[in-house]
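One structure coming up, written as structure tokens, with questions to follow.
Only a single protein chain was left out; the remaining protein chains are all shown in position.
Moving on to subunit A:
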């Protein structure tokens, strides 16, 4: 089947309309569909071609391609974000516990008493400026993904 620019534009609109918003993947899928149709018989009419596209690439498949692309592309950043959340959370809690314990440690030396408040402050700073922002950012990204789906 020979595809006209108008046919290609219609396929493009069909993909965009059903949620394939990532430009690069849309270009790939568009080329894939066009190649598939070109392999078909020359006698294939537009109505049959449309039905063929809707069967091979129903809206749910298109949405799945988009969702999978986003998943794969953001997998690394999500993993890094989770690592940051857990690391900052762990360090902040450790510092806070150490700070509280050292400031009340009956056998503590002057050196420990001197550093105890700094440990607590460092714990609070990491908690407020490391743990909480990364947690909020991660939760916000998850929320946006859910809304888009």
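FYI, a residue touches a chain if its C-beta (ideal position, glycine included) is under 8 Å from a C-beta of that chain, and two chains touch if they have at least 3 such contacts; residues count from 1.
We adopt the following convention: contacts and distances are computed from a predicted model.
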item	value
Chain excluded from display, named as in UniProt, from "Na+/H+ antiporter subunit G", "Transcriptional regulator, PadR family", "Monosaccharide ABC transporter ATP-binding protein (CUT2 family)" or "Dehydrogenase"	"Transcriptional regulator, PadR family"
Hidden-chain contact residue, picked from the options A:29, A:49, A:92 or A:116	A:29
For subunit A, the residues touching the chain missing from this view	5, 8-9, 22, 24-25, 27-32, 34-36, 57, 61, 64-65, 68-69, 71-73, 75-76
